[in-house]
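Reading through the structure tokens given below for one structure.
Every protein chain but one is kept in place in this view of the complex.
== subunit A ==
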């Protein structure tokens, strides 16, 4: 009985690893109460069950998802995996179990707890990646566009297509500080690579003057008689201000070593 309440899976943090948790859950006819990452220290009262990532098992689960519940569901849980929702792994597992039982209609079960939680999380992810498509600010250093973001969700995969289609002839880099990774692009290839740190050079004169022009535009476009900071905050929460030029923040230097990625950017 006790086991029923305390079954904890520990996986390696990869999507394949999570699929193996699903495999295990079916194989052993058990439902974990928690699925945790390797770096969660062992302060738990109960030992966690290590789930080894086995690509073959993962692939079997992966192939079964569109078959049983459609491609929408697969796409959905892939995005759910990118979210910052607490316990997303467990909810994905519960979602899939529901999907194996009910088929495609799992996507309609919006009032179910797991489905609802994941829909909310994915909506948050979609919102954040949409907002950031606008809020990303590039600085240009020797003709390479460099930007920094600090998103809550892992948004880079959802921004790739947009920025590749926007700047097909440019070389650019978007550094996600939260997750320690970067989207890098040069014509006509993109990749998401792990990066620890990045050091930006001083902006040159041209870069500085465009920043100043943008700030000037930003300050001038406001209709003073309609000043409404609450409304602005609602649309553009303060946590996004840090990296936006108009709030005078891009002079702040972050440690960003451009040479590390130069190999990729300058082929």
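Keep in mind that, in the parts below, a residue touches a chain if its C-beta (ideal position, glycine included) is under 8 Å from a C-beta of that chain, and two chains touch if they have at least 3 such contacts; residues count from 1.
The rule is short, and it goes like this: contacts and distances are computed from a predicted model.
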Among "ABC transporter ATP-binding protein", "Putative DNA modification/repair radical SAM protein", "Tryptophan synthase alpha chain" or "Protocatechuate 3,4-dioxygenase", UniProt-listed name of the chain not shown: "Putative DNA modification/repair radical SAM protein"
Given A:13, A:38, A:134 or A:201, the one touching the chain that is not displayed: A:134
Contact partner of the left-out chain, one of A:14, A:59, A:105 or A:142: A:105
Residue numbers in subunit A that touch the chain omitted from display: 102, 105, 108-111, 116, 130-131, 133-140, 145, 147, 162, 165-170, 210, 212-214, 216-218, 220-232, 234-236, 244-246
